[in-house]
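Have a look at this one.
Every protein chain except one is present and positioned as in the full complex.
Take a look at chain A:
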């Protein structure tokens, strides 16, 4: 049995503590991520998908429980420190890039994710060739717009850039928060294909929130379903391969009823 990279142990997040509206938005969650996992995450609105990502990313303080990275306790580690092993792509194209900086400047920033940034020259020119090669993989014209401010890019190009920025320096864990949801179906599909290619060829460990049952079934080696702050379903390997949309839908109806 391989050691997990990352573990959540009995995590509880309580909001509105001490008021009648007190509720556990994360309810005694135990969850382990293993190297090479590509986990798709399903759940209705308010099920706790974003909360899960915010707990992993350190944006939310847990009420109780323990977070382990390679068996080391990082429960109270700051957002900035966690970026040393973690990267994230947001749903909103506006959130993942600096709009007034150019595509290449954004990529350069992301190369130093989680590292010390000093008073040495940034070295933009030395990296241009690499950036050109890297962006051409996305097949959406990004490589011709390296000197364009990202605010002038289309949503699809911005999300493709966000994805590249999250993976340019290999993260131990990659979080994709419905990163194709804000795009039109065609662009969304293209980005999803590119995403899957990158993750499988580079053996990245990745968690992906999605609303599409098809995507959740098609991609990844593991699928979890969240409901009311709990992981109600966790399936992987050949079991997941044989799962059908009907079975999954049936499972969802069970939750609803």
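We adopt the following convention: contacts are C-beta pairs under 8 Å (C-beta built on N, C-alpha and C of every residue); 3 or more make two chains touch, one makes a residue touch a chain; residues count from 1.
We adopt the following convention: contacts and distances are computed from a predicted model.
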From "ABC transporter permease", "Cation diffusion facilitator CzcD-associated flavoprotein CzcO", "Alpha/beta hydrolase" or "Deoxyribose-phosphate aldolase", the hidden chain's UniProt protein name: "ABC transporter permease"
Among A:121, A:185 or A:237, the residue in touch with the chain that has been omitted: A:121
Touch criterion as defined above, residue of A:15, A:109, A:181 or A:243 at the omitted chain: A:109
Absent-chain interface as seen on chain A, which is shown: 57, 79-81, 83-84, 87-88, 90, 94-101, 105, 108-110, 112-115, 117-122, 165
